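All protein chains but one are shown at their positions in the complex.
Moving on to chain A:
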Amino acid sequence: MSKEPVAVVGIGQTKHVAARRDVSIAGLVREAARRALDDAELGWADIDAVVIGKAPDFFEGVMMPELYLADALGAVGKPMLRVHTAGSVGGSTALVAANLVAARVHGTVLTLAFEKQSESNAMWGLSLPIPFQQPLLAGAGGFFAPHVRAYMRRSGAPDTIGSLVAYKDRRNALKNPYAHLHEHDITLEKVQASPMLWDPIRYSETCPSSDGACAMILTDRAGAARAPRPPAWMLGGAMRSEPTLFAGKDAVSPQAGKDCAADVYRQAGIADPRRDIDAVEMYVPFSWYEPMWLENLGFAAEGEGWKLTESGVTELDGDLPVNMSGGVLSTNPIGASGMIRFAEAALQVRGQAGEHQVDGARKALGHAYGGGSQFFSMWLVGAEPPDA
């Protein structure tokens, strides 16, 4: 028996900001869920199950927050489950929810991911002072910056590529009312003049810390037929993982990422991602990850990804727009960041992306990664349902 096609019929997110002091965590997730239901013109009773994701509990220090969020998400009396895959969790959460629909376990599922970084301390949560271990000698950017240098060495990319990505993503964010950073006076010169934090990574090439939530309503064919607005159809979805550190790890282009993308393309019948995919929303917390992931995901040959960035191909009006929403570089409620990528891909093929809409987007890729390039989750969505 074939899988049930999965449709995205509702999308909601909060206006991402540095601190939402006016709401509890319950109030924050509620806002995104309510907007997704409104988009789908559904009520709480129409939801069969809830699948929720966030970053590790240590971030906000609420152990298993999903237990107390059941009321806020209308989950009382329904199955509710939590997904954990570090920074990629927003993507993995959506895929777990999608699989429940594809397997015909449930007809309509609410999936949601969040982070309230203002109540959290991610850096502390990730670097506990473990006895006998040498303390990490740098922050999160310091962990990733050597990989960026390795990429630059391997590809021969000019030093300016990272700043081009940051300049593009921050301009895209100006078109997205939900984005956290709205830097109206951004210029390329300002990006390039921002302080070098972890050389080769500059301040303006790093992501902010945000409070936010993102929710989607996933449903089956019957649910899609009742939807008031065009659905996005899932054409492929996959997850892969590998250790953060192991002998032979390619931190610049991890094997798990390549395998994950290949699985998605196989499911979706994508022969040439560069030609067949109209828009990409990928997880780029430090600007240089755009060219790195372009190669990892098969949009460019190894060492060639930066040329797409440099030539303007990844601009909003380019041939392969990347991070139309402004990306993680403009908005980063960590647990929600993966789902925001997935939701943006769906918004694009639904034609609902507003000012950051890519004209005629029919197929879009949403991508998330987490841990030390340890977890990968991706989906490909289209304006047309999958072939029967």
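Here, a contact is a pair of C-beta atoms (placed from the backbone, for glycine too) under 8 Å apart; a residue touches a chain by one contact, two chains touch by 3 or more; residues count from 1.
FYI, contacts and distances are computed from a predicted model.
A.B. asks: According to its UniProt entry, is the unseen chain "Sugar ABC transporter permease", "Electron transfer flavoprotein subunit alpha/FixB family protein", "Lipoprotein" or "OB-fold domain-containing protein"?
C.D. replies: "OB-fold domain-containing protein"
A.B. asks: For the full complex, which residue in A:32, A:145 or A:234 touches the chain that was left out?
C.D. replies: Going through A:32, A:145 or A:234 one by one, A:145 is the residue touching the chain not shown.
A.B. asks: Which one, A:118, A:192 or A:267, makes contact with the chain that was left out?
C.D. replies: Of the listed residues, the one touching the omitted chain is A:118.
A.B. asks: I'm checking contacts with the chain that's been left out. Which of A:252, A:284 or A:316 qualifies?
C.D. replies: The single option touching the absent chain is A:252.
A.B. asks: Name, in rising order, the residues on chain A that touch the hidden chain in the full complex.
C.D. replies: 19-24, 26-27, 30, 44, 58, 60-62, 70-74, 76, 116, 118-121, 124, 128-139, 142, 145-150, 153-154, 195-201, 243, 245-252
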